[in-house]
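As you look at this complex, bear in mind that one protein chain is not there, while each of the others sits in place.
Let's turn to chain A:
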Amino acid sequence: MISVYYFGAISLILIGLYAVLVKKNLLKMLIGLSIMETGVNLLLVSVGYVAGRSAPILSEGIGPNQAVDPIPQALVLTAIVIGVATTAMALSVAMLLYEKYGTLNVEEIRRLRG
């Protein structure tokens, strides 16, 4: 069964991919990459979801059989941090490119390079 989470994740991935493929502004491409990343994270988290159960914090009334799978959440926690780090790197490269060429348009950057 395909649920609404899968549709959300797939559409986020596709929106991000569209921005990466079509846009010419470097910043917009990076935003597209971030959106794609969000989609993939949503997909991973939703794989661990179990219908009718609560978050994996074993407090009162929530035993081991009333909680969802903790592993996808832990992995997504890792993925988010790495995503932030790579986005920061990419943004600083974009800053350097803007300082050097005075534009963020990828086609112009390529043409000026010759």
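Going forward, contacts are C-beta pairs under 8 Å (C-beta built on N, C-alpha and C of every residue); 3 or more make two chains touch, one makes a residue touch a chain; residues count from 1.
The rule is short, and it goes like this: contacts and distances are computed from a predicted model.
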Undisplayed chain, where the name is taken from the UniProt record, one of "Pyruvate synthase subunit PorA", "ABC transporter permease", "CRISPR-associated endonuclease Cas1" or "Monovalent cation/H+ antiporter 1 subunit B": "Monovalent cation/H+ antiporter 1 subunit B"
Per the touch definition above, residue among A:10, A:31 or A:106 touching the missing chain: A:10
Positions on chain A where the hidden chain makes contact: 1-3, 5-6, 10-11, 13-14, 17-18, 21-22, 43, 46-51, 55-59, 64-65, 67-71, 73-74, 77-78, 80-82, 84-86, 88-89, 91-93, 95-96
